[in-house]
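I have placed the structure first, in the form of structure tokens, so that the comments after it can refer back to it.
All protein chains but one are shown at their positions in the complex.
And then chain A:
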Amino acid sequence: MLTAFRVSKRRVRLATRATRSLSTTANHEESDIVIVGGGPAGLTLASALGSSHAVRDTLKVTLIEAGDLDKVRGWSMQPGKFSNRVSSITNASQAFLQDIGAWDHVGVERTCPIEEMQVWDGISDARIMFSAAEMPSPAGFPQGEMARLTENLNLQRALLRHLASHPTIQLLDKVKLQSISCEEREGGGWPLVHLSDGRVLRARLLVGADGPNSPVRAFSGIQSYGWAYDTHAVVATLDHVPRSPFEPPNTTAYQRFLPTGPIAFLPISATASSLVWSTTPALARRLVASEPAVLADMINAAFRLPEVSMRYLHDRLLEADAPLSASVLRDEIAFRERAHGVDPRSAYAVTVGATTGVPPADADAVPPLVTSIQPGTVASFPLRYNHADAYVGEGAGARTVLVGDAAHTVHPLAGQGLNMGLADVEALARCIHDALSRGGDIGSYTALLPYARERYFENHKIMSAVDKLHKLYAAQSAPVVWARSVGVEVLNELDTLKAAVMMTAGSGRYSSQSAKAVGWDLAASGIENVARGVGAAKSVTDALIGIAGAGVQGLLRQVTSPRRS
């Protein structure tokens, strides 16, 4: 990973202490803003600063990155092949990237719009459907697009291309951050950044865009609060059959909440999609180690088979001494399908694979069948929840500010990590610009305070909602599952989650008024869909609940409509 400088906190502290004793104020270069980390957040900040005339003319901006940025500049993959690190860029984030002129450099042919999202519970099958058609899209965006799935490298390459037109922004790559020390000076020194090539940068403002193990955060003395989930995420790029002309296009994201963690299917092209499967560390290890055909079938089964059978398959995967072979797994799945009475013509059939002719009626309820895994794309990493206690350093760590993963690490189930980082960057760039226009010192606490105030609570809200969702769906106890199935808990979380998924990131672009109206509207369709899920069991109740659902829905629509007009 490009952003992470694998330096432990303690090593940074030791290095800091060691250099503090040496007075090295002599040979240093002045730089107004030093950005540590050339990942998406760091590069976006550099781009945003470069696109501002006032900043470009007055401030010297330097970005340092341990990796080789030329590799990112020259990154290319053959059409149809995709990197396994993808992010869904919300409309708000995309609007920001357009504002600074970076989005034009993104290879749009390698991105995919997400128009619909289907989320369902692994145990009760209660389902929520989010459709972009129900939300107002900001000016300049095609109606009905809620986000755009983009490879992180595609975005980073675009940012570097954009930065090429702003040569005043200095990019130093292939240079490691050796240590950060505080300059010895009466009344509070400035941070000195020691680089592996012997250079020392004196920073008016030091920006930590350096990932979860942020050395800048360690220097600033900002504590962070969090825990590791007992969960790893398995990522991979999946090949699948294209949707037939009778089905909606591959623009729907699917997510099923299994008790072991959510599994998500994110479309990146007509025949390829990206997998993010959060599961137990042991299962993740087995899934990564298993042969591609086994993983493909496990994925297909995970979106289709009832939870009890998934639990059985998980156990089979875990207890086998030798890795499970594809044919054995196939037999197991076929047996479970027969036991559950899955119609081989339905979309829920894994083994038969009804891929020709007229598609089954429920085809859009599950993602298309995965046929193969793109080689070299399977990986896994541990998941954490982490939030820094503050975003702006004080005292001995003054003149530091954190953005992106250095400030917060979030569970990927809402796909908000990168969007939160981009929203941070937007707020920080605006904050710097404002301070500059009033003659302020952009490294001062007073100048940076608006940034922290704008972002901290906003991020906290999303992070808590996502964290709560993760825990809620991991629960298997009957009352929780019941509440989940009738949508009580889901509705409670819906507003925040919806806002998180669609529009909160990069806030300030939508009025709170319209956000509220959207929330109500989504609640209305949520009831409808939950009702549909519950009712699938008995047709009589289906009709009854349908009526009730429509009634509530109508009521909600009535409440919202005057507000929206």
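Heads up, the rule we're going with is that a contact is a pair of C-beta atoms (placed from the backbone, for glycine too) under 8 Å apart; a residue touches a chain by one contact, two chains touch by 3 or more; residues count from 1.
One rule holds for everything that comes next: contacts and distances are computed from a predicted model.
The listed options are "phenylalanine--tRNA ligase", "Ubiquinone biosynthesis O-methyltransferase, mitochondrial", "SRP9 domain-containing protein" or "DNA replication complex GINS protein PSF3", and the UniProt record of the chain not shown names that protein "Ubiquinone biosynthesis O-methyltransferase, mitochondrial". Residue in contact with the omitted chain (choice from A:G80, A:G188 or A:P249): A:G188.
Residue in contact with the omitted chain (choice from A:A396, A:L449 or A:L472): A:L449. Contact with the chain not shown here comes from a single listed residue; of A:E30, A:D315 or A:D343, that residue is A:E30. When the whole complex is considered, the residue among A:H105, A:R204, A:R256 or A:H387 that touches the unshown chain is A:R204. Touching the omitted chain from chain A are residues 30, 32, 53-54, 57-58, 185-190, 202, 204, 394, 434-435, 437-441, 444-447, 449-450, 453.
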